[in-house]
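Every protein chain but one is kept in place in this view of the complex.
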Amino acid sequence: MHPLTLSPDRLFPADPTTRSIARALYAEVANLPIISPHGHTDPAWFATNAPWSNATELLLAPDHYLFRMLYSQGIALDDLGVPHRGGLPATDPRAAWRLFASHYHLFRGTPSSMWLDHVFAEVFGLDVALDAQSADQVYDAINAALATDAFRPRALFERFNIELLATTEGADDDLRHHQAIRASGWQGRVVTTYRPDSVIDPEHEEFRGALIRFGNMTGEDVESWKGYLAAHAKRRADFRAMGATATDHGFATPRTANLSTVECEALFAKIVGGTADADDAELFRAQMLTEMAKMSQADGMVMQIHPGSCRNHNAALFHSHGRDKGADIPMRTDYVGALKPMLDVVGNDANLTIILFTLDETTYARELAPLAGHYPCLRLGPAWWFHDSPEGMRRFREMTTETAGFYNTVGFNDDTRAFLSIPARHDVARRIDCAFLARLVAEHRLADWEAAELAQELTVGLVRRAYRL
Amino acid sequence: MHPLTLSPDRLFPADPTTRSIARALYAEVANLPIISPHGHTDPAWFATNAPWSNATELLLAPDHYLFRMLYSQGIALDDLGVPHRGGLPATDPRAAWRLFASHYHLFRGTPSSMWLDHVFAEVFGLDVALDAQSADQVYDAINAALATDAFRPRALFERFNIELLATTEGADDDLRHHQAIRASGWQGRVVTTYRPDSVIDPEHEEFRGALIRFGNMTGEDVESWKGYLAAHAKRRADFRAMGATATDHGFATPRTANLSTVECEALFAKIVGGTADADDAELFRAQMLTEMAKMSQADGMVMQIHPGSCRNHNAALFHSHGRDKGADIPMRTDYVGALKPMLDVVGNDANLTIILFTLDETTYARELAPLAGHYPCLRLGPAWWFHDSPEGMRRFREMTTETAGFYNTVGFNDDTRAFLSIPARHDVARRIDCAFLARLVAEHRLADWEAAELAQELTVGLVRRAYRL
Partner (left out) sequence: MHPLTLSPDRLFPADPTTRSIARALYAEVANLPIISPHGHTDPAWFATNAPWSNATELLLAPDHYLFRMLYSQGIALDDLGVPHRGGLPATDPRAAWRLFASHYHLFRGTPSSMWLDHVFAEVFGLDVALDAQSADQVYDAINAALATDAFRPRALFERFNIELLATTEGADDDLRHHQAIRASGWQGRVVTTYRPDSVIDPEHEEFRGALIRFGNMTGEDVESWKGYLAAHAKRRADFRAMGATATDHGFATPRTANLSTVECEALFAKIVGGTADADDAELFRAQMLTEMAKMSQADGMVMQIHPGSCRNHNAALFHSHGRDKGADIPMRTDYVGALKPMLDVVGNDANLTIILFTLDETTYARELAPLAGHYPCLRLGPAWWFHDSPEGMRRFREMTTETAGFYNTVGFNDDTRAFLSIPARHDVARRIDCAFLARLVAEHRLADWEAAELAQELTVGLVRRAYRL
C-alpha cells in the first residue's frame, strides 16, 4: 500500500521564491473561519444531528463528481449504489466502495482526489492511500468514526470552524429543517437561500406542482401576475426569517427582459394557461430575472445567477435516474446582450448586488470582468463547478483581475453537497489565491503588505460584504 | 505612508534562470526609442504646447480605465470630475483626487496601478505610494511639476524619447492641430491616422453632420456613391499629407462584403436617403471595409480593424454622459466568415497590410493566427484594450506565436489618450515580451541570439515595417 500524506506546500508553485511568499501568505489565512455563502448541504443533517451511515452512502453515492467519472469509464451506476428513480439499487455498500477504490487512479490530477485525500487524512486521520488493497481498511475506519459522536453533523460543523453555512431551498420548501435548527438552541449558523427555479421555469418538470404549493403556502392567487409576484415577495420574507441574505437562479441562459406590465400579464396568462411555447418559457424566465432584481432592490437580498448548464443531456440516464447524475454539460454563454435589459433597469444601483457565475471561461476576460468592472450592481462569483479546481481558479484570477480587480469578486463558494469536503475545498481556494498573490509579489506587481491584505479579503472580507453577512 | 518603488525586475518571472535571461534581453531594448503608431492623444497639446492644469484633469477625469473601476464600486462620476453631456461637474479637483486616492487599492493587480505608479515614480519622481494619507502630497507635487516648462507636452515628448506618435482623427477633422505642429518648426514627429467611422457608420450619432462636413471639405457630391468614394480618396490624401500612413476602423463586427457597383449604389441610396434599416447599415459598414482595403491597395495606407466592442452598453450613462465612459463591453467576434468577402478581393496582395485586432481572446489561436499565418496581407495587432496588460500580453504571445510566428505581428500599440503613461505602457510591453522570449530560451525553444534579435524586432523593427514608417 502507498502512504497518504498531504504536503504542507501542496498547490504552491515550485519556484522557491514564490513558494516562500505563498507559504507566508497562507499561514495568515489558513485558520480563518470558513464562510460558505452558497451550497447544497442538507439542512436535515443539522436539524436532526443523526449520525451518517457509511462511507459509500456519505461519500460516494451522492457525489456526482465521483460517479460521473466512474460511469465514463464503463462502470454501472447501480454498482456504485447511486439511487435511480425507482429508489436505491440493491448494492452492497462495501462492494460499491471496493469498486470505487479499485478505480481511484481515474481521479489522478482531478480536484476530486485532492478533496477526498484531504477528507481521508484530515477528517478521518487515515495514513494510507485509497486503492484496491486498502479499500476495506479505509471503509472500516470511516464507518467506525461515523458511529461516534465526534463525527455527527453538528460536531463536525464546529470542528470545521464554520462561521456560516448557507443551504439552498426551493420556493415551495417549508423550511422545517431550518426552523428545527433554530428551535434546537444549537448555535451553528445555518441559513437558507431562495432558489425559486421550479416556480419560475415553465419547463421544469415540477413546475405545475411547485406552483400549486407556492400558492397554497402564500395564500396568493398565483395564477394572476400580481398575485404571483406577491407570493414571491412573501416567500422571500419567509426565507429572510430563516437567515437568507441571498437568492439564486439557475437557468440555461442568463437572458433577461424588460417587458411592460401589460406584456407581463399576457405572457404569464400563457404560462399558467399551458399555451406557452419554448420561446415564451425563455422570455418568462428572462423577465423573472429582472423581477427578482427589482425585488432585491426592495428587500436587500443579494441575487446570484448561475447560468449556462445544459441539464440532463443524457436522455436515457435522465429517464432512468433523474436529475443531477453527472450529465449536465456546460454551454457557450453570452452575457453582454443577455443581461442588458435587466441592467437597463437596475444596473446603476450601487445598493443592489448581483453575483454572476459562469461555466464558460471565455467570458471571464471578454464579458464578465468588463461588466463587473463597470456596473455598480455587478460582482463576479468564483470559479464554478467544473472550474472549481486549481487550474480553473488560477485561470479565473488571471483572466478577471486585470479588468475587474480583486474587489469586484466575492471570495470563495464551495457550492457543495459533500459536507465533509468543505474544509478541503476552502483550503484549495486559499492556497490557489495565495499562490496567485505570491506570483504577483515575486514579479513585483504587488507589494507584500498589499498581498497580505488581499489574502484576508479573498478569504473572509469580500464574502462577508458581498453576501451582507 | 508606504514607499513607492519600482523594482528593476518587475514583470520578470521569478525563476532565477529565466529572470536572468529576461534581464539581459530587456537591457538591450529598454532604452530604444518609443514608436507609437496608434493612439488617441490630443494633437492640440503638441500644437499649443500649453501646460496641463492639474493631476485630476490630466490623469483622472479623462481616464476611463480609472473611473470605470471606481464607478463599479459605487463612486459617482461627478465626484471624480468626469465630464457629462452638460459639461464639467462642479467638482473640486483636489476633492476628486482625494476620493480617487482613498480607493487606489481597487486597482491592485491591474495595469492601471502599474502604469500610474510608473508615472508617479518615473515622470514625477515621487517616492510615496498613493493612498488617502499621501493624496495631498502627491497632488501638490504633480501640480507643481506641471506648472514648469519641463512638463509641457513637447518637453515630455522629447524626454520620453518618442520617435513617432500617431493620433487619430475623424474623416471630417480639419487637421488644424497637425498643420500647426508642422508650421511651428518643432521637430517632434506627430502624425495623424484616418478614422472615418463617423462618415461610414449610418448608426453613429454624428453620421448626418459628419457626412455634410465631409462633403463640404472635399467638394464632392457625397450623396452619390461615386462622389462619396472620391471624397474618401481626397481625405485620405489630406491625411497622408499630415504624415498618416494608416487608417483605422472600429465597428462592432469585422463583417465585410463584396457587392457589385450596382448593389453598392442601391445600398448607398438607402443610407443617404434615410431608409436604411439595421441590416442595411451593417451591410454598408461591411462593404466599406472592402472599399477601404481597395483604396489601401491604391494609396499604400496600412489598414487597421478594431472590432468587437459593444459601445455604450449602459443606456442611462450614455444618456447622461455620452461616449467613452467605461461602458464599452467586448463581445464574441467571428473573423473566419466575416473577413472572407474582403479577403476574396484583396487577401493575396502582399503589398497590402491589414492589421487585425480583437477583444475576443478565443480568436487568437483559433482564427487570427491561422489567418495571419496564411494570408499575405494580414498581420496581428498587439493585445488590445482590456487585454493590454501583463497577463493579456502573455496570452497573446502564447496563443499566436506557434501558428503565426513573431513576424506576422506588428510590435506594440499603446492606444492611449493618457500621454504621460506612454513610457509606462511601452515598458510593460517590452518586459512582457522579454519575459516570454526568456522562457523560450530557458526551455531551449530559441537560441539566445535568436531571442536577442527578436527583442529588437518586437520593440522597433516590426512596427516600423508594418506601419511603413
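Letters are used for the chains, namely A and B, taken in the order the chains are written, and counting of residues starts over at 1 for each.
Here, a residue touches a chain if its C-beta (ideal position, glycine included) is under 8 Å from a C-beta of that chain, and two chains touch if they have at least 3 such contacts.
Predicted, not measured: the structure shown is a model, and the values here were computed from it.
Colleague: Hey, which of B:Ala50, B:Ala316 or B:Ala447 is the one touching the hidden chain?
Modeller: Of all options in B:Ala50, B:Ala316 or B:Ala447, contact with the hidden chain holds for B:Ala447.
Colleague: Just one of B:Asn408, B:Ser421 or B:Thr459 touches the chain that is missing; which is it?
Modeller: Residue touching the absent chain, from the options given: B:Asn408.
Colleague: With the full complex in mind, choose from A:Ala327, A:Ile354, A:Leu380 or A:Ala451 the residue touching the hidden chain.
Modeller: A:Ala327
Colleague: Which is it among B:Val82, B:Leu156 or B:Leu378 that touches the chain not included here?
Modeller: In the complete complex, the chain left out is touched by residue B:Leu378.
Colleague: Thinking of the whole complex, not just what is shown, which of B:Met242, B:Leu343, B:Ala383 or B:Val460 touches the missing chain?
Modeller: B:Leu343
Colleague: Just name the one of A:Asp15, A:Asp63, A:Asp172 or A:Asp427 that touches the chain not displayed here.
Modeller: Residue touching the chain left out of view: A:Asp15.
Colleague: Contacts of subunit A with the missing chain: which residues?
Modeller: So the residues of subunit A touching the unseen chain are 2, 6-7, 9-15, 68-69, 71-74, 105-111, 114, 129, 310, 313-317, 326-332, 359-362, 386-387, 389-392.
Colleague: Touching residues of subunit B against the unshown chain: what are they?
Modeller: For subunit B, the residues touching the absent chain are 13, 15, 17-18, 334, 336-337, 340, 343-344, 347-348, 350, 362, 365-367, 369-376, 378, 398-399, 401-408, 439-440, 442-447, 449-450, 453-454.
The rule we apply is simple: only the chains that are shown with their structure count from here on.
Colleague: Per the centroid of Cα atoms for each chain, what is the distance between subunit A and subunit B, given in Å?
Modeller: 40
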